[in-house]
Structure formats: structure tokens, C-alpha cells
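Report on one structure; see the data block that follows.
Only a single protein chain was left out; the remaining protein chains are all shown in position.
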Amino acid sequence: MARGLGRYIVIRALMIIPMILILYTIVFFFLRVLPGNPILAVVGTKNIPPEQLAHLEHLAGLDKPLYVQYYDYLIKMIHGNLGVTLASPMGKPVSSYIALRLPATIELTIFAFTVSVLLGLATGVLGAVRKGTKTDTTMRVYSIVAYTLFIPWFGMMLQYLFGVKLHWLPTSGRIDPAINFHSITGLYVLDSIIQGNWTALHSVLSHLVLPSITLGIVLSGAYTRLVRNNMVDVLSQDFIRAYRARGVSDRRVLWYALKNAFIPVVTLMGLQFAILLGGAVLTETTFNWPGMGTFIMDRINYRDYNSIQGAVIVFALFVGLISLIVDIIYALLDPRVEY
Amino acid sequence: MRIIDFLIKPLRERKPGRGLLVFGVIVVLTVVAMAILAPFISPYNPTQIGEDIFAPPSLKHPMGTNNLGQDVFSRIIWGSRIILYVVAVATTLSIAIGVPLGLLSGYYGGKTDRTLSMIMDSIYSFPSLILAIVIAVVLGPSPINTAVAISFVYVPTYFRMVRGQTLSLKGQLFVEAARAIGTKSSEIMRKYILPNVLPTILVVFTLSVADAILTEAGLSFLGLSVTPPTPDWGYDLHVGQPFLLDGYWWLAFFPGIMIMLLAMGFAMIGEAINERLSLGTR
Partner (left out) sequence: MLLEVKNLGVYYYTLSGVVRGAENVSFSVREGEWITFVGESGSGKSTVAHAVINLVPSPGKIVTGEVLFQGKNLLAMKPEELRKIRGKDISMVFQDPMTSLDPLRKVGDQIVEAMRVHGVDDDEARQRAKEILEKVNLPADRLDYYPHQLSGGQRQRISIAIAMAFNPKLLIADEPTTALDVIVQDAIMDLIDEMKDEGTSIYFVTHDISLAAERSDRIAVMYAGELVEIGTTEQIIENPLHPYTRALVESVPDLWKESEVRAIPGYPPDLRNPPSGCRFHPRCPIFKEKAELKGRCDVRGPETLEVEPGHFVACHLYGGA
């Protein structure tokens, strides 16, 4: 069994490779093949001496044929090198920027993900056990409304309410800059706990509240609906009544039902995570959160195509890893999965 | 047409879920009417800069004025045109590409099908907004470019669904019978498979339109869709953000609520039709 699982994990992990290659190709195509010279776009004028342009192009590797560029970058990518920035400042490794920004996004998405799953489970189970009542309808409307909330708008309303009106919570950034804090991993919550810096932890957590609730609520709608429908399905099955008929208590029966209803939810998580990352870009912009989303938007202002390309590849890797983890959890949870 | 029936019948019948549908249809029709009638119902020129800046909502300016003294209500009315236009073009493009590709790929199978499916799955599993951002950046800010960027990320949604349905329909008796009597492949796809896929396309359409609206709003919020002074809900929300924190809530509140209402309208119609066809939900 354990060997089978190991094999399954390796095969699943290998399946991430074509996905990353395909996305790399698409982005490379869009960024390089379409008209427009990135260097000129960076410089912002066509009136630069040709030799300087040639020099800049050479620095960026843009003087080589396309297929060579494609191949070179691919080889570099395998070695974990995502190229150098094309602008402001030029020639810095993209990966060093990403190393700074990625932890912020990971921290935000972990919290938002937790909020969305917990909320989705709670509202979905409530709808299912009160099936056909007003509560059920309310949960259903909640699911649609949450799903269609526009992240920046919802975030702003929370900022206005809890930041401007009530002064309860900060509305931008990750930590109060006045606090003396040194980050090791980039994950501020983890770092402040390791260092026992409770002032910092308090600040970090209070900065996390609004962005992760914004993103979490929006993402919870899809879970609400799926959990509710699965739960209704499971609750109507014979084995639930069989449990009751054996004298198993209602609370335990609900727990077993939840476990069964949860399995399809696990498969949704992989896909939801991609949507979560997309939503993170909007959340980061709204809350001025120094993560990957704001990084992409910054680099877009400089037309720094290398950085954008690097960021997309990191996102693809991120999504691939998450779907791998989701599949492993699924295989562990459901004995019916053959591996 | 049968497709229309899916809309009309549940509207008339008193069944649970009807409220959702009625709400959705009213919202969507109102926004469409706003877009069509914009020149007649808009009280001001939406790009007209005025001296009366940051005026709170009043009878004169039902939704107040913005930092440039433009009438927010007029900008909302005209802004409906951009979002509807972008989403309509984007959705048409995605369907026009995704549906035939899915049909052919699912019907003929083989290596091309596998490669295509792999590409589509990769795009599908990647955060659509981020991919749309990259494409929109390269193409430059304009409504048609935004539409192209959005259409690109929704092609896989249609492709996967149509391909899956085609695969299962292909194995069914009536299709095999048609093949056995020598019906041409093109005819089988057109006459036997496509009509059976249509209801699902309709559901995916209404649900993904809601998504596309949010994506369009996202792109324009990030400043990648239109250039000022074009009235656009997402962009106006972006412009309104810093002023919201100063207490001028109406600049951001109204564009945002419109984006949500429109997305919600489509989502509710989709939900109601979905229930009607009972595709996966009860």
C-alpha cells in the first residue's frame, strides 16, 4: 500500500512538468512574439542610440534568435534561475524579488484558504441539516452572493467600516513599520512566533484579518454550495440511517456524514486554489499587500517582461504543488481510490 | 426554441428557485436597458469635468460627484456599455473557439485530442485572472483587447465541457446507429451531438458570464482595460479607492455594487437553469 502511494505521488508530481512547460510556452509566446520591443517599452522612447539599444538587448538576451531564447530560459528555469529584471533596477535576479514577495502571498492565501473552507463547511452543513427551510435558502443566497462579491469593492467596504469608521483594524501593509521586526522566512506569523515577538505577532495578525476575510468569504461561496449538496446526498443514504439504527449518537453520525461529504470538497480545493491566487492579486492591490500580485502589477508598470514571466512560472509551480497535495490528501482519505 | 423555454417556463412556474431567476432576469435586463438607453437617461455627460467636486449624493447628483466633479450616476449608466460590450465579445469568442474545438477533439480523439486537452487543462488550472492580466498587458489597454484576453482564459471552460459531453454522447446508441447507417461525421456532430450539448453550454454560459464580468472588472480595476476618461465601473472603483478612506464613499460604492449586481444577476439565472436541467445539483 505504502509503495503504491509513493509511486502514485511520483507519477502525479511528474504530471506538473508538462503543465509548467505549457504555461511557460504560452507566456513566452505572448511576451516575445507579439509586436513591441520590451527594451523600448522600458526606456519609453525610440530616440536612443542604436548601440545602446543593442547593448541593452544583449544584456537582456533579446538579440538571440527566439528559439535560442526559449531554450536558454528553459534550461535556466530548470536550475531555478528565472532570469534578470529588465528594468528599474536592471539586471537583478528575478528570483531574489520573488523570494521576498512569495512568502507574503503564501501567508495571505493560507489564512484566506482556512477562512473559506471553515466558512464553507459551516454554512454548507447548516443548509443541509436544515434542508428545505428558510435557513437553507439563506445559505444558498449566501453562496451566490459570496461567489459574486467583487473583491476590491468588498475589501474597500471592510476597510471603510473597520479601518476608517471604527479604527479597529489596519487597512494596508503586513506589519506596523514602527515595530522592530526582523523576518527570517518571510512568513511573518511564523517568524514573530519563533522570535517570541508578541507585539509583532499582534500587528501581523491584525494586518492579516481584513485581507484574509475578504478573500476567504468570496471563496467560501463555492464550498457552501458543494458541501450542502454533498451533505444532503450523504444524509439521505442508507448507511447514515444504518448508523442511527445501530444506536450511534446523532453527533457521531453527523461527523461520519461530514467525512463522506468532504471528499468531493477536497477535489474542489485544487481548483479553488487557482481562483484564490487570482483573487489574491486583487486583494493584494486593494490592501497594499507586498506579495506576488502587487509584484506583477509593479513590474507591469516597468514593462519588465522577464519578471512577469518568472512570476507566472512560480504561480504555475504553486498551483501544481497544491493540486499534487490535494490529490494525495484525496487518496489518503478515500479508500476507494486505486493507486 | 427549446433553449428559450428553459428561461420562460421556470419564470412562470411557482417553484422554489423562481425568486432567484426573477431577480437575475430583472437585474440583467435593467443593466442592458441602461446601456441601450444611456444617451437618453444619463442626466449629465459622463466625462464632463465640473467644479462641484466630491458632492455627496443628492437630488441633483443621485450618486454624488467624483474628484473631477463628474456625475457618478451618469458614469454608472455609460459604464454599463463597456462591461457588457467586453463580456459579450469575450464570451462570443470563447464559445466560437471552445465549442468547435471541444466537439472535434472529443469526436475524433487521438493524439491531437490528448495534446489539446493537456494544453486546455493547463490553462484551466492556472489562475485565470493572472493569465488575463499578462495577455491584457501585452495587448495594451482597450476594450477589445480586454475582451480578447478574457476570451482566451475561458476557452478551456467551454472546451472541456463540450469535449466531455461529446465523448459520452459518442458512445450512445443513437449516435452509433447514425454512424452505422453511414451518416457523415460532420452531420453527426451537427445534428446529433451539438443539439444535446446545447443545454449544458447554456448553463456554463450563464455561470461563466458571471465570472467574466468579475474578470473584466478586475482587469479594469487594475488599470488594464480602459484609459481615462472613459466611464468604466472597475476603473472608477479603482479611482475611488483613495477617496473612500477620506470618507467619500460614493465614488467607490456605486461602481462596485453595480459590478456585483450584474455578476449576481447572471449567477442567479445560471443557478436556476442549472437546477432546471439538474446538472449535478439538487
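Per-chain numbering from 1; labels A and B assigned in written order.
Definition applied: contacts are C-beta pairs under 8 Å (C-beta built on N, C-alpha and C of every residue); 3 or more make two chains touch, one makes a residue touch a chain.
Since we're looking at a predicted model, the values are computed, not measured.
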{"item": "Partners of the unshown chain among those that are drawn", "value": "A"}
{"item": "Residue among A:Q52, A:T114 or A:Q237 touching the omitted chain", "value": "A:Q237"}
{"item": "Residue touching the undisplayed chain, where the options are A:M90, A:V248, A:L271 or A:I325", "value": "A:V248"}
{"item": "On chain A, residues whose C-beta touches the chain left out of the figure", "value": "131-132, 235-239, 241-250, 256, 259-260, 263, 333-336"}
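Convention: only the chains that are shown with their structure count from here on.
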{"item": "Residues of chain A that touch chain B when the two form their complex", "value": "18-19, 22-23, 26-27, 30-31, 34, 36, 137, 141, 144-145, 147-154, 156-157, 159-160, 163-164, 171, 225, 229, 232-233, 270-271, 274-279, 281-282, 285-286, 296-297, 300, 308, 312, 315-316, 319-320, 323"}
{"item": "For the chain B and chain A complex, residues of the former touching the latter", "value": "16, 20, 118-119, 121-123, 125-131, 133-135, 137-139, 210, 214, 217-218, 221-222, 224, 237-238, 241, 244-245, 247, 249, 252-253, 255-257, 259-260, 263-264, 267-268, 271, 280-282"}
